[in-house]
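Reviewing the structure listed below.
Heads up, one of the protein chains got dropped from this complex, but the rest are sitting where they should.
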Amino acid sequence: MVLAQILLNGILLGGLYGLMALGMALVWGVLNIVNLAHGALIMLGGYVVYYIFVFTGLDPFAAIAVAMVIMFGVGFLLQYGLLNLIVRSALLNTLLITFGLDVVITYLAQFLFTADFRTINPSYAGANFSAFGLTVPGIRFAAFVVAIALAAALWWLLNRRPLGLAIRATSQNLVAARLYGVDPRILYAVTFGIGTALAGAAGGLYGMIANLTPYIGASLTAKSFVIAIIGGLTNPFNVILGGIVVGIAESLATLYFGATYSDVVSFGLLVLVLVVRPTRTLRAA
Amino acid sequence: MKNSIVALAAAAAFASSVGLARADNVITLGASVQLTGSSANTGRYYRDAYGLTIAKINEAGGIKVGGKTYKLALKILDNQSDVNLSVRQYVQLITSDKVNFLLGPFASNFALSDSSIAEKYQIPMVQGGGASTQIYTRHYKYIFGTLPAADDYYASTIEMFGKLQPKPETVALVAADDSFDVSVAKGTRERLKAAHMKIAVDATYREGNSDFSSILTQIKAANVDAILWSGHETEALNFIRQMKSLNVNPKDYYGFTVGVPTEDFRKALGKDANYAFGMTSWLPSATLKDRWFGDALGFAKAYKAKFGYDPDYHAASGAADVETFAVALEKAGSLNPKAVRDAIAKINFSSLYALHTKYGENGQIILPQIVVQIQDGKLVPIYSDQFLNKPQYPVPPWNKRG
Partner (left out) sequence: MMGRWPLVLAVLVAIVLAGVPWFGNDVAVQFGINALLLATLAQSWNILGGFTGYVSFGNSVFYGLGTYGTAVAMTHFNLPFGVGLVVGAVVAMLCAALVGIPILRLRGPYFAIATLGLNGAMAAIVSNLPIAGSNIGLVLPLMRGDAIFYELALALLVVCTLTVLWISSSRYGMALVAIREDEDAAGSMGVNATLYKVTALVLSALFTAIAGGIHAYWSTFVDPASAFDTTLNVRMVIMCVFGGPGTVFGPVVGSFILSAVYEVLASEISTAAVLFFGLVIVLAVVFTPKGLTDLMAGARRSGWRYLFRNIRENRL
């Protein structure tokens, strides 16, 4: 029973992990930018949802939709105004600039939101229900469903819509994008915007499960990394699956070795996946 | 290459020019505190308490040392929650800012590193932010602390268990893996054993962890009577929220080392904060007489009026650090670091923080933890060495609460 409950915890948490990594995988796969500021954007999204929830009383799940629009704008501007300037320079430079962005966003968040803990705490936050003798926390279950839904929406966008086809074409070949009649600069900005909107959604869900502080970004970036690598960069569902694998692995590690070993397991998985199957994770290009 | 020399020279010049313009009737206390970064939330208590206490002492005319009157001044630097930077800043405070004495940073790991600087330069440091026993087992001579030993944090709680009906028999012990919390867990294990209680779950988690679902599932399965928890405030909040969402109900009791006494904790959790037990080494009471603030209540009032939020034991402990210097300086009658150090080792005075503000052989204060509980959104003292108020006990399960 304990094992079943722990597996369930891992799966539910893994869905959220997957959503965190989804935006990073998209941006990485299409734009070839390894975004070290991804966790900071998740954090920012969490605060946006928090403030919408606190000031308007809007239900947090509805607030997430609003926050996604706002975060899309943030991401669009970041890419269009800044990252487009360096997108063709060496990989190292994109790593450095996003690291710098992470530092700046974290500082500004602390300045604007203070270091106080924030929690998105709707009246039903602690609600749970029982199924097959297991306790299912309501919010986590809802977060899991949202994560799957967003992955499905992203899949649909990338595979069934002209915009998505253009985005995918861009990841293969920059010139190809022009064939779709879209300015690649706009296309890049839109792609980064979508990635940021997904980060925003993940942040909102995170804020309902754990506290928001300006400093959660770094560890979320690391986690997103691990999952993006394990899940691969091309198929949204695989990314979610990657999240679930990490979620389960961490939960089991806690059960059998102790909670201090969960990082050993997830980082170990990352290195292992890279070393054992480097080709699988290479982007389609 | 030329650039580097220029840069080095420039850095040295800058560093020496920032030294305070010192009047000869001012005693400067220096500190490097977490004003930004992950610990800024608690760091502010120290900044504010240091500033307020120094201002209050100066208002009262300063202090008399060897027949001469001095004002106190504070030089505070922001270590950005970075241990390495804080170490460098303490060296800067001593060697270029020429502060006279040192106040401490927040948190055990900082105090651990920073106290080495105090010892190296033989400048007394009184710190109110680190409770880990590790700080005091190195036989350092120049480090004093106003937080009681981490090992003893659950001493009063476990003593209280013996007087409660029903008495908890099985316990889940959950602790973070940093210096302070490992000390707490170690001390608690020994005390539980001595009290013949069974530790059914003994979990250590990684500092900064935000997901407790696996640990909580194990606790639920073990069906324990009490949970004793030790970690950081943000983790405590996550733990309680996840306790509720996973419907984990210890039969009698759940208690935390940190968080419960703070205003933030109650604000963040709303009514889910109710029934949580905690502890504090300090409560604002009129019995704690103080030379400058009248009593602890006066301190709490002045603090709230000036900064807009309630002080907790961190703040009181920081204020006691400043007062320790004031009292010890007057007693020593000299600014000589060695003389002041010896005076600190011998003092015993009533402050807003402790009836007997005095330091043990190793430099650490001895002070019992007062068990507290949140009842109806209010912080209520429950037990010190006897019951102060009636606890709401046993704690009702989540689904039986109004």
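A and B label the chains in the order they appear, each numbered from 1.
The rule is short, and it goes like this: a residue touches a chain if its C-beta (ideal position, glycine included) is under 8 Å from a C-beta of that chain, and two chains touch if they have at least 3 such contacts.
Keep in mind that this is a model prediction, so the values were computed, not measured.
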Checklist entry - Which one, B:26, B:55, B:83 or B:297, makes contact with the chain that was left out? => result B:83
Checklist outcome for this item: Touch assignment to the omitted chain, from A:51, A:180, A:237 or A:261, lands on A:261
Item to check | Option touching the unshown chain, where A:25, A:43 or A:101 are the choices | outcome: A:101
Checklist outcome for this item: Of A:30, A:44, A:120 or A:229, the residue that touches the missing chain is A:229
Item to check | Interface with the undisplayed chain - residues on chain A | outcome: 28, 34, 82, 84-93, 95-97, 99-104, 106-108, 184-185, 188, 218, 222, 225-226, 229, 260-261, 263-264, 266-268, 270-271, 274-275, 278, 281-282
Checklist entry - Can you name the residues of chain B that touch the chain not displayed here? => result 1-5, 7-8, 10-12, 14-16, 18, 35-37, 77-78, 80, 83-85, 87-89, 91-92, 94-96, 109, 112-113, 116, 119-120, 132, 134, 138, 177-179, 182, 206-207
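Criterion: only the chains that are shown with their structure count from here on.
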Next on the checklist: Taking the touch rule as given, give the residues of chain B at its contact with chain A in the complex, in rising order.
Outcome noted: 36-38, 40-41, 177, 203-206, 208-211, 213-215, 217-218, 220-221, 233-234, 237-238, 241-242, 244-247, 264, 268-270, 272, 398
Next on the checklist: Quick check on the complex: what are the chain A residues that touch chain B?
Outcome noted: 1-2, 5-6, 9-10, 13, 107, 110, 114-119, 121, 125-128, 135, 137-140, 209-211, 213, 215-216, 219, 250-251, 254-255, 258-260, 262-263
